[in-house]
Structures are given as structure tokens and as C-alpha cells.
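Please read the structure below before turning to the comments.
Shown here: the complex without one of its protein chains, the others still in place.
All chains are identified by letter, namely A and B, in their written order; residue positions are counted from 1 within each chain.
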Amino acid sequence: MKELVVISGKGGTGKTSLVASFSVLAGEKIMADCDVDASNLHLLFNSSVIRQIPFYGLKKARISEELCVKCGDCEDYCHFGAIDNSFVDGLSCEGCGVCKLACRAGAIEMVEHIAGQIEFSDTEYGPMVHARLGVAEDNSGKLVAEVRKMARQIAEDKNYELIITDGPPGIGCQVISCLSNADLVLVVTEPSRTGIHDMERVLSLVEHFDGRAAVCINKWDISASNTGEIEDICYSKNIPVVGKIPYDMTVYNALKNGIPYIRKKDSPASTATLGIWDSLLKML
Amino acid sequence: MKIAVSAQGVSLKDPVDPRFGRCRHFVVYDSDTGSLTAVANPSGETSGGAGIQTAQLLVNQAVGAVLVGNVGPNAFKVLNAAGIKVYGGIKGNVENSLELFKEKKLNLMSDPNVSSHAGMRG
Partner (left out) sequence: MKLAVASGKGGTGKTTVSVSLAITMAQRKRVAFLDCDVEEPNGHLMLNPVLQHKEMVAVLVPEIDEQKCDSCGYCAEICAFHALAVLPGNTLVFPEMCHACGGCWNFCPKQAITPVDNYIGVVEEGRAEKVRFVHGRLNVGVAMSPPLIRAVKAKAKNDELTIIDVPPGTSCPAVKSVEGVDFCILVTEPTPFGLHDLDLAVQVLHQLKIPCGVVINRSDGLDLTVEEYCGRCKIPVLQKIPLDREVAEGYAAGIPAVLVKKEWGELFSELMDKVEEVVSS
């Protein structure tokens, strides 16, 4: 079984549109959407959620009204300003449990807290695992790991040879969580200053994890000089540039209509994407 | 000396778990008495710092050596400071890993072999 992880660093580089197009091209596979803050891949498919399981975050404090003597100790000890007049603000509580230690009335307990949902869906292109994290929740690194684990399990059960993972944006812990044991990491970048900057950061992360990376440049003709710079960076790091996708209104229009752009055959972007997919299959 | 093996189950025949912080169990072999015990690792369910917490568990169990697939830097730092010998890159099942250990065929690690997931916050 092989896992292709697609990441980008900066948001809005077209990563998810590309993953959706790969999903159309690939045969038997499972898709894992690890962008747990804002999972989007399902919006380009006809998908229906068939199962949900809760994801638990750090426990949060709860103050019992009956037992509370309103001494205010918990409020004094809380470093996150999460307690006001014996009421815990769930958004600010980080779950440290210090208030419970401080409470002499034994009125505080730390209670389980559902931070999100892991969802299993059926789509016209195969099964998909995704997740939804609650507002202002952390722990998304762990949730990413869970989504990947579930996807792997389904792939094993169904005897599928491929997992396509839509990675989270950024360069933080969620991304790190997506890199371990990936067979190939495709970095989607765009030729802007921030695009280049973030690509370099994620490439060094991949390197750090002894992962195999490939790069593709989206909207490359927006800046031919920056594209040249990206190619130079990749060449010096010995990382293959597997393709360049031109600025193409087909991509924008397909996205607006909620379909993977590869279904608009013979557009410049689709042709480039076919080439990228071939190269990736060879590398895998 | 107690030797702990990160395992996916509780018996000698169970496969080694390549993960340290999030492994399900440790099978602990006491070379002085020949006894075998299994210790569950509750850290698999924690959000962050599983490696540190798991290393603490082994320190509390007074383990002298650990046989494992991968260890990150935080866990390695704790194990190292506690004088617990770390043998990494272990594959196969618990029983044959212990055999290889007795035959002194395992490599002692001097550095962590995976990077830190430190913090694990959005």
C-alpha cells in the first residue's frame, strides 16, 4: 500500500482542486482529507456521510453550582482568564486542571470534551475519511493522525493499494503529523513570494522526516521569474518538479461549479495535471 | 534488569509496535527472574507529549532497557537522562526481539531516530 500526501504550506495554492483531480484519475483508492480545520475535498464530490465518530480533546473544567462556595480561588489561579464568576468559558479553557487543584470545596471536575468528529463518507470516486474540528479547538495534530489511521485501516480492509491524502495547510504540527510514513509528498506551490517561502519551509520538514518529495507549480505563468527561482531551488535540493500548471480560468469555473477541473478535458490545466499524475505514479 | 518491548499486544508472539509514545503496550521481561509482564500504555490517547509521558512510565517501572521501532527526541532525552538503554529500529515480534537482545545483536541508539512532534497544537 502506498500513500501520496499532498501539501502546500500557504493556503489557496489549489491543493484541494488538484487532489480532487487525482482522485478522478486514480483507480481503486481511499481519500483522506487531513485539512481538519476546514475540510473541503468532499465539496467537489457527490458525497454522503455514512458514519461519524467523536474525537475527544483535552478535558475541560466544569464547576458544580451546588458545591461551589464562590471563594474565587479558581479564578485567581487560572492563567488563561477562562473563569469568570464561577463560570468556565469553554473557548478559553485549555484543560490544565489547575482550578481543580486550587478548589478547596471540591467543586471542580475535568470532564470529557468532544473537540470534533471523524466522518466516513462514500463518494462517486471511492471512500473518504475526513474530519471536522470544533470552533477554537486545538489538538488538530492528533486528529490528523487519527484520520490517516482510519484511512489506512479501510485501505487494508478493502485491499486498496493507494491512499491519497489532502494535507493540512501551514507548516505546523498538523503537517508534521501528515508526513510520518508517507511514501511520497507532493508539494503544491505557486510562484509568489509567500508561496516560495512556505515551499522551502515544508520541503525542509519533509527532508527532516527522510520523506521523498516532489514539487508542482500551480499558476506558474503568473510569474515566470519566480517559477524559475522555484525550479532552481528544487534542482539544488535534488527534488523533481513533476509539472507546471498554467493560470487557467477552467480551474476557477470548475471550482465554482463544484466539480474537479480534470473533468473539463483538454483544458491547459487538465493536460498538465495528466502529466503530473503519470510522473507521480512512476515515482510511487 | 527489566527489558521493555513496545508491542501491539500483551504476549511474546505479538508484533513489535514501531511507535514509542503511542504504542499500546510494553511487554516487560525481567532477566533476573525470567518473569514476563505486560504494561498498558495509556499515553496513546493523550493529545501531546505522549513520548515524554511514556518515558516517564518506563522510568517509574524501573526499566533498564527498551526495545522499540522509533523514538523521538523528547522521549529519548528522558530515557537517556534516566540511564535507560534504547535499542531502536526493532522489527518482528516480541519474542525474537528479546532473543536478539540476549544475543547482543541489537544496536544501541545514541540519537533519536524520528523528529519531535512537540506541542502538537494547531
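Keep this in mind: a residue touches a chain if its C-beta (ideal position, glycine included) is under 8 Å from a C-beta of that chain, and two chains touch if they have at least 3 such contacts.
Quantities reported herein were computed from a predicted structural model and do not represent experimental measurements.
Colleague: For the full complex, which residue in A:Ala32, A:Ile63, A:Ile83 or A:Leu133 touches the chain that was left out?
Modeller: A:Leu133
Colleague: Spell out the interface residues on subunit A facing the chain that's missing from view.
Modeller: 10-13, 16, 37-38, 40, 43-44, 58, 77, 79-80, 91, 94-98, 101-102, 133, 135-138, 140, 169-173, 190-195, 197-198, 219, 222-223, 226, 247, 252, 255-256, 258
Colleague: Spell out, residue by residue, where the missing chain touches subunit B.
Modeller: 46, 48-50, 52-53, 55-56, 59-60, 74, 77-78, 81-82, 116, 118-122
Keep in mind that, in the parts below, only the chains that are shown with their structure count from here on.
Colleague: Return the distance between the CA-based centres of subunit A and subunit B, expressed in whole Å.
Modeller: 29
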